[in-house]
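The complex appears here without one of its protein chains, the remainder shown in place.
Here the chain labels run A and B in written order, and each chain numbers its own residues starting at 1.
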Amino acid sequence: MPIITLTTDLGNTDHYVSAVKANILRQLESVNIIDISHNIPTFNVLHAAFVIKNVYKDFPPGSIHIIGVNAESNEKTPHIAVYADEHFFIGTDNGLFSLLLDIKPDKIVHITTSMDSDNENFPINDVFVKAACHIARGGTLELIGSPAADFMNKSSKLVPLHERNSIRGSIVHIDHYGNAITNINQSIFNEVAKGRKYSIHLGNREHYSLSSIKKKYNEVPLGDALAMFISTGNLTISLNMGSASSLMGLEINDTVRIEFYD
Amino acid sequence: MPIITLTTDLGNTDHYVSAVKANILRQLESVNIIDISHNIPTFNVLHAAFVIKNVYKDFPPGSIHIIGVNAESNEKTPHIAVYADEHFFIGTDNGLFSLLLDIKPDKIVHITTSMDSDNENFPINDVFVKAACHIARGGTLELIGSPAADFMNKSSKLVPLHERNSIRGSIVHIDHYGNAITNINQSIFNEVAKGRKYSIHLGNREHYSLSSIKKKYNEVPLGDALAMFISTGNLTISLNMGSASSLMGLEINDTVRIEFYD
Partner (left out) sequence: MPIITLTTDLGNTDHYVSAVKANILRQLESVNIIDISHNIPTFNVLHAAFVIKNVYKDFPPGSIHIIGVNAESNEKTPHIAVYADEHFFIGTDNGLFSLLLDIKPDKIVHITTSMDSDNENFPINDVFVKAACHIARGGTLELIGSPAADFMNKSSKLVPLHERNSIRGSIVHIDHYGNAITNINQSIFNEVAKGRKYSIHLGNREHYSLSSIKKKYNEVPLGDALAMFISTGNLTISLNMGSASSLMGLEINDTVRIEFYD
C-alpha cells in the first residue's frame, strides 16, 4: 500500500486537510495517508524543513511526502517533485528543499501539469495531490514535469563552524517541550572532541554552561538543565521536566559554543 | 470500504474522539474513518456547517458524515439522518442542516433507535455511531427512523443581496490563516459583473477597498491585501502572508459590498 505523508501549515480547524485526504481517496483505491503535522507555524519553511528532515527516513523507501507550506508558485518558485534518498518529495522550490536535503537529489522536475482549479491559491489540494497520486500509481517524474539540474532557491543553512578546539553552532528548532535543538550533530562533535573535556556555552550572552552530555533527561535532578543528543543526532539543550526555551530564554538562532580542553 | 467522516467540537485532549472511533471499529470490520475536524469552536454550528459544506463533495458518493456539534436532542431538536446529494449525514436538527445543504434532501428521518446509555449527554458516541454503522452495512434510513418532510429548524442563512450594480454580502468564516471568507460566490459575482469594473468595500466602516480579484496570494506584495475566489468558490479577503482578520480587523458578519461601474 503506498504511503503518502502530509506536512502542512493548514491547521486543524478548517476543512482544508480533509479536502486533501478526500481528493487522495478519490484517486487511489488503497493508500495509507499519514499526517506528519498540520501545525507547522504558518509560512515557516524552516520549521517544516526541520520536521520532515528528521522523520522521512523512518518511513519505508518509496514513501511520498507532500510538503505544503508557503506553497504558491511563480516563475521564481516553481512546484517541484524530487526523488532523493529513496523517497519522493512534492512541494515548492522556495528554499525549503535546500534545508531539507543534505544530498544531491537523484531527480528534480518542475511540475508542468496544469491546475484543475481556476484559482491557484490551494496548490496542495490540486497539483500536489495529483502528483502524489501519479507517483503512487507507479508513474514517473518525467511524465509530470521537466527535469531541472538543481533547486532554484537555496536557503543559507546555518552550519556549525568548527576549529581544532571549538564548535560554534546555533539553535535551529524549539520543540513542543521547549527543548532547544541545535545544528551540532553527534558526528561533528565526536570528530572534534576526540575524547577531550569540554564546556558548552549557551545563549548569546552565554549565561549558561554545561560540561557533560547526558543520554536521558533523568540523569539530572528535576528542573536542571542538560545537553543530550536526541534521536536525530542533534545536540539538544533541555530541562528535566521543564521548558529550556522559556525558563532559560533560549531562542532560535541563539549561538551554542563548545570549547574543548586538552 | 465505507468512509465515515467526523466533524465535532470534542477537541483533541480527552478520550472522547477515540471512544467514538473505538465504537465504530467494534461494529465494523473494515471502515475508513476520516477526521474532518474536532476543533470546531464549542457549540458553533455555523462554523461546523461551513466546514462540512465545503468538503463533503470531495468524498466519494455514499460517504457517511457524522456531525457532532451541539448534538443533544429534545422534542424540538431531534437527531436526524439525511440522504442528500449522494451523501449521508447524521446529526441534530438544530439549524445546522439548513446552513449545510442548499438543496432539498432526498430523505430525512428522525432517528428512533433508543440510546444504549442511560445518560444522554454523549449522543455522538451512541445514537450517531449506531446510525452510521447501520448505514455503512447497507441498512436503510427507514429502519432507524421515521420520515420527516423537512428540517424542523432553519437558521436564516445570510445570503448576499444583489442589484444591477451592486452585491452586498458578509463574512461568514475566519480560517486558520485569518482569511475572511465571504458568502459571495463566483457565480453570482460573474452574473452581476458582466465584465464591468468594480470596487470591493470591506468592513462595516468600509475602511478598505479593493479593485481587483486575484488568483493567488503572491500576485500582490508581501503583507498587502487582496481578494480571491478560493477553491470553494467563496470570495475571500486575505493578506499575502498575513492575517486579514487580525490586521484589518475583519470579523464574522462584517459587510462586504461590491459596486460595479459601467
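Please note the rule applied: a contact is a pair of C-beta atoms (placed from the backbone, for glycine too) under 8 Å apart; a residue touches a chain by one contact, two chains touch by 3 or more.
On a predicted model such as this, the values are computed, not experimentally measured, just so you know.
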Touch criterion as defined above, residue of A:Leu96, A:Leu202, A:Met228 or A:Met248 at the omitted chain: A:Met228
Given A:Val55, A:Met152 or A:Ala193, the one touching the chain that is not displayed: A:Val55
Touching the absent chain when the full complex is considered, from B:Ser37, B:Ser98 or B:Asn125: B:Asn125
Positions on subunit B contacted by the hidden chain, ascending: 10-16, 18-19, 21-23, 25-26, 42-43, 70, 72, 74, 117-122, 125-126
Missing-partner contacts on subunit A, residue numbers: 3, 5, 12, 32, 34-41, 47, 50-52, 54-55, 58-60, 175-177, 215-218, 228-231, 241
